[in-house]
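I am attaching a structure below and will ask some questions about it afterwards.
Every protein chain of the complex appears in place save one, which is left out.
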Amino acid sequence: MQIREYLLRRLMIFPLIIVGTSIIVFGLSRVGGNPVAIYLEHEMSPAEVAELEERYGLDEPLPLQYLAWARGVLTGDMGWSGVSAQPVTEALVNRMGATLELAIFSAIVAISLGIGLGTFGGARRNRWPDHLTRVFSISGASMPIFWFAILLLILFWVNLGWFSTGRSEPTIFSSIAHPTGVYTFDALLAGNFRALLDALHHLVLPAATLGFGATAIIARMMRSSLVEELSEDYVDAARAKGLPERLVLRRHARRNALIPTVTVIGLGFGFLLQGTVVVEIIFRWPGLGRWMADAVLRGDQATIMAYVLFTSVLFLTVNLVVDIMYAYLDRRVVLGA
Amino acid sequence: MVDVLAPETATVRVDGPWTVRLRRLADVSKQVLSNPTTLVGLVIIIALLSLTVLAPVLTEPNFPNPYQMPRDWGVRDAPPGTPGHILGTTSTGGDVFYGVVWGARTSLRLSLIVVGVTVTVGTIVGSLAGFIGGKLDEILMRTVDVLLAIPELIFALAIAAVLGPSFGNIIFALSVVFWVKYARIIRGQIIHVKQNEYVDAARITGDSKLNIYRRDVLPNSVTPVMVQATLDMGGIVLTAATLSFIGLAEAGLVEWGVLVSDGQAGISAGKWWASTFPGLMVFLWALAFNLVGDGMRDVLDPRTEGR
Partner (left out) sequence: MTVRAQTSQQQATTPLVASVRDLRVHFEAKAGRVQAVDGVSFEIRDGETLGLVGETGCGKSVTARSFIRLVPTPPGIYAGGEIDFWSTEARRTGGDPVDLLEIPHDDMLAIRGDRIAMIFQDPGKALNPALSIRSQMAEVFYQHRSEEILMAMGPDVPRIVRRAARQRTTGLERILLKVPPWRAKAAELRRRVDDLVSQALTETQIANPRKIMDSYPHELSGGMKQRVLIAQALACNPDLLIADEPTTALDVTIQARILELIAELQERLETSVLYISHDLSLVKEICNRVAVMYAGRIVETGTTEEIFSNPAHPYTRGLMAAVPSATHQRGKLAAIEGTVPELIDPPPSCRFNTRCPYAVDICRTTDPTDVDLGETHRVACFIYETSLDSAVRPSRERKTS
């Protein structure tokens, strides 16, 4: 009962928060000087711009302006992206695949490594493996991503020559079709093993860089919730049955410790999204983050607004899904304990 | 069934006037410092702070503006160990050591300003929401929810970008983004204190709201705010460095993110030093405050740490 009410409330607030976010984004565009920027459809002449101002009622009160803009966003009209010389929506769709691919692979790294490290430390509380994972976690949270990326490049690209920047070898890239924009997936679809390897090869460094910080977040949470679970009576009860420690940990404590850890996956995802901006600059990754960075430097407001709105909605959605998952996973929520 | 012989457990109330709080703070600090990793963090913080104090002694301040990188066009791309440029120079003849040292001052200034502003704003907003309650609380808290919906760095990036590239705007953008957590802490504390019966007792004895606030709410909020502020001292410098790395600060500013960005072009040619040292400073700064903040949280909020 409680759980249903909670989820219902959560679902009702969700669109409100999205509307709020869009108001903030809209407000930002009004702070930044040229409000017409977010409506441009391509490189326009002054006469055409004047016509636009007329059309979107930029002399009207702000709430009406907001509604006009919001209607545009809902129908996929987010203006003209100066940095990629095409409509914002089109550029967004084109570049989404690259960023999604990076985020997914980093998330895989972060979740598996984070859970593994957290278990490793939590099961050996206050002994040196635990202290080591703690230092690792705090280092991950303190690591400037841009610097870590550069260090990896200095080592693996400049000195060892094992990896390079970019997303793929141009010749291999053009050898297959790209229906999804997620390169590894495209390579699988085309059944091209060489293309798959190339894609994975290029993913290693950026995904490792990006995954590091998120790994730390997840490991920290996993560690503390495992410590908490291990102090529960049912763990001793499992030991009293004669189960070996391996099973006590794997079947009992770790499984339950994963439940609260799910909640930080949302947080970790936010961390990944932020990180893409810097990682994509340094590894010359043609995704949304680099698009945003270019737009920031060139003052391309339409692109900035679209990016912030898109990222926030994505971030919120992931968190909503995480919350729903958590509510269903944790049977104790049902108990109300 | 009752434990007939259970010893009388005297409940000691720690909530009290400032003096009691302070005494408790002393106890807590002792506990905090017994953790070796926290101690390491503290040592790094002290080293970094001495760097800010000793900056004019270690290097000749650039005239007229010490926060503008001095250029020695004759010695470009010099490796570490070059006489006069112990950590080498950048491609534009900037001294990396100068940047490392004076960058600490930039960071200290930046983090103190932002923490000061955000703690103040957060306290005011949180107090209004918690004490007045009702509609105002609902509006303020929904606003907070919305602000938290945009990932921190991206929000700050958008604000700074819209305002135009300058370090002042970075400070402003960070202030807009970072106050939210403090408002939540303070509001949560007020709601909590409101529910405790000793505030009712205070009300009955005719204490004013302001008195309750001063005596019960603020002292109880000090520790969580302090933990958050310590963590933010590191987080702010980290975020600011990221923004200036992307290119939102003025060129030539002595700031670690700017320096890493300047050095980035040289790494493919093997010139690793111009990026590595300033980046290391950002890492150390953030690491130190995170270690201490984390250690404080372990002691002050045992819930997050298990037993």
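Just so it is clear, A and B label the chains in written order, and each chain counts residues from 1 on its own.
The definition used in the following text is that a residue touches a chain if its C-beta (ideal position, glycine included) is under 8 Å from a C-beta of that chain, and two chains touch if they have at least 3 such contacts.
Just so you know, these numbers come straight off a predicted model, no measurement behind them.
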| item | value |
| --- | --- |
| Which of A:Leu7, A:Ile23 or A:Leu243 contacts the chain that the document leaves out | A:Leu243 |
| Omitted-chain contact residue, chosen from A:Arg71, A:Arg255, A:Arg284 or A:Arg298 | A:Arg255 |
| Contact footprint on subunit A, counting only the chain that is left out | 232-234, 236-244, 247, 251-252, 255-256, 259, 331-332, 334-335 |
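The rule we apply is simple: only the chains that are shown with their structure count from here on.
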| item | value |
| --- | --- |
| Rounded Å distance between subunit A and subunit B, as computed from the means of their C-alpha atoms | 24 |
| Complex contacts: residues of subunit B adjacent to subunit A | 37, 142-143, 145-147, 149-155, 157-165, 234, 238, 241-242, 245-248, 257, 260-261, 264, 267-268, 270, 272, 275-276, 279-280, 282-283, 286-287, 290-291, 294, 304-307 |
| Subunit B contact footprint on subunit A (complex, rising order) | 13, 16-18, 20-21, 23-25, 28-29, 31-32, 125, 131, 134-135, 138-139, 141-147, 150-151, 153-154, 157-158, 224, 227-228, 231, 270-271, 273-274, 277-278, 281-282, 292-293, 295-297, 299, 301, 304-305, 307-308, 311-312, 315-316 |
